[in-house]
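Before anything else, here's the structure in question.
Heads up, one of the protein chains got dropped from this complex, but the rest are sitting where they should.
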Amino acid sequence: MSNYPKPDAATLVKIYEKMELIRQNDERAHKVVKAGRIIMPYYSPRGQEVIPSAISVSLTAQDYICTIYRGTHDMLAKGVPLKLLWAELAGRVTGTCKGKGGPMHITHPETGVMVTTGVVGSSMPIANGLAWASQLSGDGRVTIANFGDGAANIGAFHESLNMAALWKLPVIFVCQNNRYAEHTTFANSTAVERIGDRAASYGMPGITIDGNDPDVMYGAAKIAIDRARAGEGPTLIEAMTYRFNGHLLGDDGHYMDKEERQRAIAADPVARLRKRLIDEGALSEADAVRIETDISAQLDEAIEFALQSEYPALDEIRRDVFAHELA
Amino acid sequence: MSNYPKPDAATLVKIYEKMELIRQNDERAHKVVKAGRIIMPYYSPRGQEVIPSAISVSLTAQDYICTIYRGTHDMLAKGVPLKLLWAELAGRVTGTCKGKGGPMHITHPETGVMVTTGVVGSSMPIANGLAWASQLSGDGRVTIANFGDGAANIGAFHESLNMAALWKLPVIFVCQNNRYAEHTTFANSTAVERIGDRAASYGMPGITIDGNDPDVMYGAAKIAIDRARAGEGPTLIEAMTYRFNGHLLGDDGHYMDKEERQRAIAADPVARLRKRLIDEGALSEADAVRIETDISAQLDEAIEFALQSEYPALDEIRRDVFAHELA
Amino acid sequence: MTSKTTIVQALNQALDDAMAADPSIIVLGEDVADREEGGVMGVTKGLSTKYGDRVRSTPISEQAIVGAAIGASLAGYKPVAEIMLMNFTTVAMDMIVNHAAKLRFMSGGQTHVPIVIRTMTGAGFSVGGQHSDYLEAWFAHTAGIKVVAPADPAEAYGLLLSSIDDPDPVLFIENMPSYWTQGAAPEQGKRIPLGQARIAREGSDLTIVTYSRMVGEALAAAEALSKDGLSIEVVDLRTIAPWDRDTVLQSVAKTGRLLTVHEATKPFGVGSEIAAEVNEELFGRLKSPIRRLGGAFCAVPFSKPLEDAFAPTARTIEAEIRSILSPELTH
Partner (left out) sequence: MTSKTTIVQALNQALDDAMAADPSIIVLGEDVADREEGGVMGVTKGLSTKYGDRVRSTPISEQAIVGAAIGASLAGYKPVAEIMLMNFTTVAMDMIVNHAAKLRFMSGGQTHVPIVIRTMTGAGFSVGGQHSDYLEAWFAHTAGIKVVAPADPAEAYGLLLSSIDDPDPVLFIENMPSYWTQGAAPEQGKRIPLGQARIAREGSDLTIVTYSRMVGEALAAAEALSKDGLSIEVVDLRTIAPWDRDTVLQSVAKTGRLLTVHEATKPFGVGSEIAAEVNEELFGRLKSPIRRLGGAFCAVPFSKPLEDAFAPTARTIEAEIRSILSPELTH
């Protein structure tokens, strides 16, 4: 990993901005749900900020991602507009999906968020198809398939990686190993120590890295993305991270290993990167505060927009089932 | 493999007897179907005789196997009575399954043939359950899950191997790599060179061996069976072999590599073992002929029995759907 | 006064009572052991502590879960497998339909698959399009598997015990939004036979045939209509396949009118089968056309007003019944 490409200071700042957005967005989600202002199932990505932030700086808006119910961080890093996102979380017609999809199904093709799935493992087969399209058309796009450690044990993982390798698809499989699948620890669900090693089953490069280290995550992602763009095929990246919260809002995660959890939270990657950027002079304290305040203001605005928006009209139930509206 | 346990002469003869039975049985199947005496889809296991023969000598009648549409060799090696088998192939009420299952669904619990499936990959999840039962009850049985090279790319493979490894189930996954899945070569469907290597994805011992070499096949199976019986968990064995025929009777396999096929047929494992046993003095030519003649007579009798038997009565359609007969 | 309990508690009690009585009953599914909190909803809480290795949490591998249940059942066990949500049966359909439901027939009766697959579902929880579907019609259309859907705690208890007893595979559908609704506690050990519907309310003007959470909505509608002197009979099917033709036909023969209600979408739903059969059997004896209510023909929407409008409610059932009976009401 010492020979990984390193992000320059400006890139690190961009990564940090995304991470801070994800962090604050998560804070707001907790607040808004707990206050009863929005009712939704919310799966916090807190602790996993580095992964999509360090990936996305090497992506264009045209590149595709597929993500999961826990993927708010993936969407935000990819650039989903905050207002549309929040309006969708609030089930409003102004949301990305007119309120019909909700938090588990955010879609926003303009920023490349093509599928958000609530079914474990299902991001991967579809990601292959997007990558296949790029391969056929030669549009040079890459596709990121995000999924969890638990998802690495479902059949769709296996079928997808084999096909991607066989077809040399421009897709990157990003296993965000946050150590838990609902209440089940990684070790209790997985018969091998590193998901990254499973790449060998498909003759595909595979690595297990510290997904909370922005340098490493950036470098690994950059190599994989460049490979994919160059037509050299897929990569499996297992990004080790940690789920700060319970499985979903309302689950306090009391079954999680207390010490391990405290250690992870103490090593909060957002705070760490902020400190480092300031220490290294890449960011002034004032700039950091400005970033934070900006984000906070944007979130205020987005949430306000969402809550002021209308719910979809009831006849939306008959629309978008098929291309033609139902009678 | 040099330290594998070796079959003694008597065991090799037993293996040979099973192989010869499989070979002749296959010959008869071709003949009977081509003559229009039985109408059935028939998937020849010709060329793959060593695998189940060398496994089964280390199994008891109580041990379980799950196999596939191509599994006549697996069933015969395990000891399914010829008459019942042939009556089932002929769709007669005297068959293992009263004629209701047919060639793709032979079941015979008395000899441990628990499931024969027509769905690629589906032998494996069920084999786990049989092994789980043995683990719970401590009955000391092992379960063999047979499947093809093509099946190693379907989701059920992945889920099953992970669960088996995690639970340390007494199950052995036997991938009979006959180089083809219908018309698709192994290389064109699989992104890795050896299925045996995929065991590493599950922290499970995995080997790729010459499945047409009775010594190696016996040794590898024995080690895996002993391991499983000792409670040490599952093993993946990729047994390299070759499908002498097309995918199913009626398909002449003209798309298969001609030279490779000729080489494989020239190295017919049945003829090879016969010659070796005679060369090594384990079997006299006369004994060999007696074995052949015995088998031939048994097959005559079984086929005769089958064709003389009645078809099931039409009300069998209402039986065995549920425990209670349908009205 | 009888004591109260919830469906979650009743299911837990049924599993506990069954496991205590029969050592061949084993439980598997994601997070079902106490190390993993005894199930995401707590249905299996305490069981692994009490019964040890007979209760196993699994990886997220639904094919392997159902496959393991099938295999263990072939070897004499009686597994109760949990597929967390009904939408996830989609990844295990081969195991359920091609194997569990068919092995008895295809083996000519040599083997059978006495498993229970518990699964939960239902709109109303804001979980959107991939977590709320009622798919019971698929399984009812599949020979060899029974389908059961209880409506309250005592029903859940008695039907789960019978499902576990049953020698055939049973898909057992639990409604998530009513998991914690209080109801009369079951009598210990009391089984409710499969295949027998129950008259949840007697009436003479119209029969509602329904099941699962919709029983409560139907009863509320019946209650509201009774204030106008309309007498509605509510039949809780309990077992969807095989369904209790006798009870349904007797009820409709008496009332002369039928409304079927379920949360699954109406086209090609369970109500269509019941309507088709009743129409055939009671041809010329019905007072008005059979009507069917079901969920909207779309994925379950997230947005609350749309989700609220998705499934039938006491109010829409009431309105439907008024429209059926309106010729009489208006003369």
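List of remarks:
Letters are used for the chains, namely A, B and C, taken in the order the chains are written, and counting of residues starts over at 1 for each.
What we mean here is this: contacts are C-beta pairs under 8 Å (C-beta built on N, C-alpha and C of every residue); 3 or more make two chains touch, one makes a residue touch a chain.
The structure presented is a predicted model; accordingly, all values stated were derived computationally and were not measured.
The shown chains contacted by the absent chain are A, B, C, with contact judged over the whole complex. From the set B:Met40, B:Ala200 or B:Ile265, the residue in touch with the chain omitted from the display is B:Met40, counting the whole complex. Residue C:Met106 is the one among C:Ile7, C:Val55, C:Met106 or C:Ala309 that touches the chain not shown. One of A:Pro125, A:Gly148, A:Gly206 or A:Pro234 touches the chain omitted from the figure, and that residue is A:Pro125. Although one chain is not drawn, the whole complex shows that of B:Pro7, B:Gly47, B:Gly71 or B:Gly101 it is B:Gly101 that touches it. The chain not shown here touches chain B at positions 39-41, 91-93, 97-105, 117-121, 150-151, 153-156, 181-184, 188-190, 255, 311-312, 314, 316-318, 320-321, 326. If you put the missing chain back, the residues of chain C touching it would be 63, 87-91, 93-94, 96-98, 101-102, 105-106, 128-130, 135, 137-138, 140-141, 143-144, 241, 264-265, 267-273, 275-277, 279-281, 283, 286, 288-292, 296-299, 301. Seen from chain A, the chain kept out of the figure touches residues 64, 66, 95-101, 105, 107-109, 114-115, 117, 119, 122, 124-134, 136-137, 143, 155-156, 159-160, 162-163, 166-167, 319-323.
Simple rule for what comes next: only the chains that are shown with their structure count from here on.
Viewed as a network of touching protein chains, the structure reduces to a complete graph with every chain in contact with every other.
Once CA atoms are averaged chain by chain and compared with the all-protein CA average, the nearest chain turns out to be C. Centre-to-centre, using mean CA coordinates, chain A is 36 Å away from chain C.
Between the CA-based centres of chain A and chain B the separation comes to 45 Å, rounded to the whole angstrom. In chain C, 58-59, 61-63, 91 are the positions where the chain touches two or more neighbouring chains simultaneously.
The residues of chain B that reach two or more other chains are 155-156, 159, 162-163, 166, listed in rising order.
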